[in-house]
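Attaching a single structure in structure tokens format; questions to follow.
Every protein chain except one is present and positioned as in the full complex.
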Amino acid sequence: MNVIAIQMHFKRNLLAYIAALPMALTVFVAYMGTMFWSVRLSFSSSRMLPKNDFVGFVQYERLFNTSRWISSLENLLLIAFLFLVICFVLGFLLSIFIDQKIKAESFFRTVFLFPYAMSFIVTGLVWQWIFNPQLGVQKTVQALGWDSFQFDWIVNPDMVLYTVVIAAVWQGAGLVMALLLAGLRGIDEDLWKATKIDGIPAWRVYISIILPMLRPMIITTVVLLSISIIKMYDVVVAMTGGGPGVASEVPAKFIMDNLFERANIGIATAASTVMLTTILCLIAPFIYSNYIKKQGR
Amino acid sequence: MIKIMMLSAAISLAATPLVAKEEAEVMHWWTSGGESAAIKVLADAYEAEGGSWKDSAVAGGSNARSAAINRMIGGSPTTAALFNTSQQYHEMIAEGMLNNLDSIAISNDWDEILPKPTLDAIKVNGHYYAAPVNIHMPTWFWYSKKAFNDSGIATEPQTIDELFAALDKLKASGYIPLALGGQKWQENLLFMAVLSNVGGKQLYLDVLKKRDAKTLNSPEFHKVVDTFLKLKPYVDSGSPGRNWNDTTSLVINDKAGIQVMGDWAKGEFTQAKKRPNRDYGCFAGLGDDSLYIVGGDVFVFPKTEDKQQILAQEKLVETMLKPLTQIRFNRLKGSIPVRTDIDVSSMGRCAQLGSRILRDESRQVPDGSMLMESYRYGSVKDAITEVWNSRDMSSKKAVKILSQALQG
Partner (left out) sequence: MLSISPTNLKFASKRASSIQMQWGRIGIYGFLLVTALFFLLPLYVMLVTSFKELDEIRLSSIFALPQDVSWDYWKVAWSSACTGLECNGLQVGFWNSVQILIPSVIISVMFGAINGYALSFWKIKGANILFACLLLGAFIPYQVFIYPLIRVYAEIGIYGTLTGVVVSHVIFGMPIMTLLFRNYYSTLPIELFNAARIDGAGFFKVFFIIMLPMSTPIIIVAVIMQVTNIWNDFLIGLVFAGNDNLPMTVQLNNIVNTTTGERAYNVNMAATILTSLVPLIIYVASGRWFVRGIASGSVKG
């Protein structure tokens, strides 16, 4: 491209550049700035207040010698997998079923969406009660006469993560439903007519035709779910406090505890840098193929 | 130039009447019913002295503390901010972010009237940086009289063996012997109770302050850890994650025998209309020489050059520590007065018992948070919860995990 062509390009797209300015500013000042700042602090000895010294990889060594951090990472892997799959499948099923011209559509839609509006400070406690063997489901079923009934996942270190996933799905599935419903409602009428004539069964239409068409919405959904997985914090704090022991600790809680209560900014920023690097490695190929290679569209 | 100075002086004089009352903005986390009532005593006392109190409440200790720090960083500090009597604010002192209270402390004889652990936590390099308002003792034993009677436990246990005997009897007669809320901080309290009651003063201080290999490998510390682990079978299966007040309910409703919890638990009993010594009992530790763990709350005063604000800060300190304010405030808060020189006969039974113990300096030990940095104490709590909740935990392995956290 020669100089004139470049000038032409900018002139033609001047307004677009101006419109993108707030985004550029946000990215550079808020996001990039903070990212560099926190990476920088992870190499310092900062405790309660940020310090400007340099201590090398001390915080990282300390981080990976902390058994709680290691279990947090392991827990996150399991939660991420289960939450992503269950939330997506349930949300997708709900959106399809709601899209079947059912009666009381708006009732169902609101019911599935409402947990999204509730703060986990208290709903987490309610879930804790429901799962608590002395208070909730187990006790109630036993009181009905089924004495041997056992449902004590929340007090069992091997099972507690599943209770966290259940509560998280309860909160997140509605949003997936709403997103995919918006996508479904955007699909062309003609498509249904065509498949009707061809006599293709509905489930096949959904799997082979609708799903690929919803791809951009699905990507949005998966990114949103991933963000909420990485940041998962409230539900754990309110429901299990990370326990029993460290059986339901998650990285975001580790970061938050160290950032505030433990006044240990160094290790908190090291942990957030580790998370960020991991995410970068995981999604770099994805971002590359989706957003950079296919310039524009 | 002089003219400008005079002008600005005139302006500031003219502005003074608007803020004639020293306005004090106080950041704290006391938002629950009883706590609100308690802070109101402090606010009323301050306003009775002609000040004006601006309340900034944020629930959750670490929320409120970081909000206070954020305000300082953003250049609009509050007049005062609540912290725990601990090392939480020591870094702020080192960074010169707090005003010192030397003149008030010296004129009021703080060295004489405050318990040593509290004094050590607020006095850094010979200067006083925080105003303590109360003493919380985090490891009281609360028990149900009915459960004790039904199980044939005649007297409060005086030794650790008697405690285990009592727990066994409670278990045999169908009670939950030990009510524990399985949250990190509650498990930590239980451990500290064992450490102080089984280990004694020297070991307590060596483990939490000196943290040397010799202490941590000693048979005495092994015994402490062993005892802690032995308590586990006495806890019910509903324990993990349970809030402290729901746990206290178990004692209140005579479903459980004993709970180890701070003096604030008294409020729950009072609210349920239970009477001390008839429905429930309290003891601070095992035996007549048991230790009294000294915790509590302090206010710190962010650095400011504003004369009006400094006056407000001084007035706050003065009013908070007046004997009558101390009694009224602590009665509502569940704690005991930080001053050891005032008459507490108007306070509750457990509080009087606590105050009596506190006057014996040999029985005072500082809370863990005063003996180490917040981050280290946090790791210790992680270690305790890991030890408590692992299925097959030998005391040897437990000692190793705890030592790592203490020395890390």
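Letters are used for the chains, namely A and B, taken in the order the chains are written, and counting of residues starts over at 1 for each.
One rule holds for everything that comes next: a residue touches a chain if its C-beta (ideal position, glycine included) is under 8 Å from a C-beta of that chain, and two chains touch if they have at least 3 such contacts.
Computed from a predicted structure; not experimentally measured.
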| item | value |
| --- | --- |
| Residue of B:Asn253, B:Asn277 or B:Ser346 touching the missing chain in the full complex | B:Asn253 |
| Per the touch definition above, residue among B:Gln158, B:Asn243 or B:Gln404 touching the missing chain | B:Asn243 |
| Sole contact to the chain not displayed, among B:Glu23, B:Asp55 or B:Asp120 | B:Asp55 |
| Touch list for subunit A against the chain that is not drawn | 9, 13, 15-17, 19-20, 22-24, 26-27, 29-35, 37-38, 50, 90, 93-94, 97-102, 105-106, 108-119, 121-123, 125-127, 129-130, 135-136, 139-140, 143, 170, 174-175, 178-179, 181-189, 191-192, 195-196, 199, 202, 205, 213, 216-217, 219-220, 223-224, 226-227, 230-231, 233, 252, 255-256, 259-260, 268-269, 272, 275-276, 279-280, 283, 287, 291-292, 295-297 |
| Footprint left on subunit B by the chain that the document does not show | 25, 28-36, 39-40, 43, 53-61, 63, 67, 70, 73-76, 185, 243-245, 249, 252-253, 262, 264, 267-268, 271-272 |
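The rule we apply is simple: only the chains that are shown with their structure count from here on.
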| item | value |
| --- | --- |
| Centre-to-centre distance between subunit B and subunit A (centres being mean Cα positions), rounded to whole Å | 37 |
| Residue ranges of subunit B in contact with subunit A within the complex | 61-63, 65-66, 69, 88, 91-92, 95, 182-184, 236-243, 373-375, 377-379, 382, 385-386, 388-391, 401, 408 |
| Touching residues (chain side subunit A, partner subunit B) in the complex | 47-49, 62, 65-68, 125, 128, 132-135, 152, 154-155, 157, 160, 239-247, 257-258, 260-264, 267 |
